[in-house]
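All protein chains of the complex are present and in place, except for one that has been dropped.
Chains: A and B, in written order; residue numbering restarts at 1 for each.
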Amino acid sequence: MKREVSKIGIFIYDCESKLKNVLSISEVCSKLEGLGFVCFESPASHFNEAMSDFEKYLKDNEMLKVVIAGCDSRSKEQIFKNSLKKVGLSPYWVNFVNLNEAIGYKEKKKATEKAINLVTQAAKWIEMQEIIGTQKVLLNQKVLVLGGGIAGIETALTLTEGGLDVILIEETSHLGGGAVAVENLKGLVKSKIEALVNEKKVRVINSSHLVDLDGHVGRFTARVEGEQKLIFEVGAVVVATGNELILPIQELDESSGSLAIGQKDLENRLSLSKDVPQRVCFLIDLVDEDLKISTQVLLKQALAVKEKFGSDVICLCRDLKVSFDGGEKLYEKAQEAGVLFFKYTKKPKIAFSDEIVKTSLINEDYPHEKLVFESDLLVVNEKIMPGRGSNALAESLSVDLDSKGFFQSDNVKLLPTFSSRRGIFFVGGCRLPQNINETLSEARATAAEIFSFLSKEEIELDLTSAKIDSDKCILCLTCIRTCPHRAIVVDQEEETAKVIPLACQSCGICVSECPVVAIELPLYTNAQIIGQLNDVVGEAG
Amino acid sequence: MKRDFEPKITAFCCEHSGLPSADMAVESEFVYPEGVNIIKIPCSGKVEAIHIMRALEEGDGVAIFACHKEACQFLRGNLRTEAKVTYISKILREIGIEKERVQMYFLAPSNGVKFARTLRVFYKNLKDLGPNAGRKEL
Partner (left out) sequence: MIIGERKPIQEILDMIGEHDKILIAGCGTCVAICMAGGDKEVSILASAIRMARNREGKPIEIQEHTPLRQCEWEFVDELKDKIKVSDTVLSMACGIGVQTLVERYPEAVVYPAVNTTFLGLPEEQGVWSERCGACGNCVLDKTGGICPIVRCSKSLLNGPCGGAQDGKCEIDPEVDCGWQLIYDRLKVLGKLDNLTKISPAKDWSTGRDGGPRKIVREDMKL
C-alpha cells in the first residue's frame, strides 16, 4: 500500500442529534472538503446505525485512512477498528475525534470552528501516519517457575492444563514451601504436590536456584545452579518465592516459651484441636501496620477461640483493617460473640511472669486511663519478610523490589502480578503478603495470562514499538538506562541500541530521553505531536 | 495588557489518565474553557521539554495531565516528566516568563470533574497573568 493523501476520508456522525443543536456538521464537512479530504456526514443519530453506515461507507469509497468524528468515538474505537479490519484496512490508519469537546462552546460559530479544528488536526495526524509493519516472532512455550510453594505449584499445574511445559525450580530439598508448616493446609499441599509430581509436563528441580536470566519475553535463557548446572530456554518466568515469617519483638524470643506465640502457631493449635487457655490476648500491628492480613487472621482466630473454648478474648490493635471480603461482618460477629477490642497508639508494654502475660497500654485519646490485661496466652502477628534471596533474584531478573523488599508490581491496581518486564510475573507472597485463597486465584490468573500469549509457537506482532534509527544512534546507552521495561539492548554487530518489539510497551519514554533524536514511536511521532501544536496558531488566526 | 484576551492552552493528556478524564469531562458536560487544545500521548513520559517550549511559543499555557504518582502505567514516566517541568521552569525564569504557565497535574483515569475544574482554575490564572509575552507574534 502506498501513502496517498487524497485517500483520507472523514466520517462524521451525530449521536442522538446532540451535535446538530450546537454546531453545523455540514459546515465542518464543506470546510474539510475544501482542504482536499473526502467527507461523509452520516444521517444516523444512533451509534449502531452509524456503524452500519460506516461499513457501507468503507465499501463504497476506496479510502486508505479514516478520521471518525462522533461524540463517543474514543470509547468505541475497537468496534470501528474491527470494521476496518473486515474490509482489509489497517486499524492503525484511523484516528478518532470526540466532538463533545466542541459542544461546551457557547456560540454555534465557535463550536463549529472548534469542530473543524479538531477534525483537521486528526486528519493531519493520520496523514503523517506511516504503515505499521509486522514481524513474525517465535515463542518458546516453556515456562520457568521459581519456587515450589503453593503459589508456584498452583501456577505450574494450571499452566500444564493449558498444555504448556513447566520447569519448576525449588531452592530447598522439598516442595510445599511455607504452607507445609500450617496444619490445616497440609492436606491441600500434599494433594497438590502429588498432582505436580505425577504431571509429565512438569520437571521439578530441587535444591537449585536461578543465577542468571538473559533475553526477553518469549525467548529467555535461564541459568540454574544446584546439584548440577543447567541451562533452560523459556518463554516466561514466574517468581513465586514466597516470604518469611518472624516473631516481631525481642520479648517474644524462644525463651518466652509457650506464653507468647505467633498467629501461625495458634492456627496450628486450632487445627490440631489443641487446648487453648482461658484468657487469650491478641496483640497485632506491632509491625507491618498497613497489611490487612493480620486483621483478617485476628478476627478469624479470635472468633474461633471464643466459640470453641469459650475463652476471654481481648484484641489490641492500632487499626482494624476490614476491607477484605466479609471483613466488616466478621468484625461484627466477633463483637457479638463477646470478643473485646481495644485500640492502642503507643506500643504496649509486655511483661511475662510465671504463667501470666501482662500487657499494659495507653491510648493517647484517653491518656489518664492505663489499661492492664492479664492473660494466659499472648498471640502476636508475625513480621512478614521478603524471601531471603529476593535481592539477588531481583538483580538477576533485572526487576525492581518495593520499599519493603517485596517484588514490585508493574501497576499495583491494574496489573498486580505483572513485573515491569514483560514475560516475568510475581505470584503469591513474594509480591504481597496474602491469604491462601488470594494466592491460589493469583496463580491461576497468572497462568491464564501466560497461556494467552504463549499458546502459539509463532505470533505476528504489529510493530508499534519504539524504533531506533541505527544511523543516528551513538550508543550513549541513555535509552537502555531509562527504559522501564528493559526492552532495549545493545546490538553488538550493528553497533546500535535495539528495541525488542515483544518486550517494548510503547510508552515513548526512550524517545523523550534520547539525546540525539534517534528514536521514534511509530504511532506518536514527533512530527505528529509538533503538528498538533502548530494548529493552535491556526485556531487563533 | 489586553483584558479580554482568551488564553490558549495546550493540554498534553496521557492516554491512561488525562485522555479518559477529558472524554469523561465532555461527556458529562463538566465545562472546561474554550481554547484548550488536547494532544494525546501514550504516557506523560513521552512529553519532551521541546514540546512544552514549542507549545508555549504558540500559546499562553501548557498543562500536562499524568497518572497519579505511583500509578504510572509505565512505572516512572510521570516522574520523569515532572522533573522536566522543573527544568523548564528554570529556563522560563531565566527568560522572564512566568513559570506558572506550565503546570503538571496528576489524576485518575476517570476524573472528568477534576480535569475540568483544574483547567478552569488554570484558565483563570492565565487570564490573571495576561498574554504570554514570549508568544509568537500573530
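The rule we apply is simple: a residue touches a chain if its C-beta (ideal position, glycine included) is under 8 Å from a C-beta of that chain, and two chains touch if they have at least 3 such contacts.
Predicted model only: the values in this text are computed from it and were never measured.
Student: Of the residues A:L138, A:V197, A:I246 or A:V517, I need the one that contacts the missing chain.
Tutor: Of all options in A:L138, A:V197, A:I246 or A:V517, contact with the hidden chain holds for A:V517.
Student: Of the residues in chain B, which ones touch the absent chain?
Tutor: Residues 48-50, 53-54, 56-57, 91, 94-97, 133-137 of chain B touch the chain absent from view.
Student: Which parts of chain A face the unshown chain closely enough to count as touching?
Tutor: Here the touching residues of chain A are 474, 476, 478, 481-482, 515-517.
The definition used in the following text is that only the chains that are shown with their structure count from here on.
Student: Could you list, by residue number, the parts of chain B that touch chain A in their complex?
Tutor: 8, 10, 19, 22-23, 26-27, 29, 31-32, 34-35, 37-43, 45-48, 51, 54-55, 58-59, 70-77, 80, 84, 136, 138
Student: Which chain A residues qualify as touching chain B in the complex?
Tutor: It comes out as residues 71-72, 74-75, 98, 100-101, 103-106, 110, 114, 121, 400, 410-414, 420, 482, 484-485, 505-509, 511-513, 521, 523-524, 526, 529-530, 532-537, 539-541.
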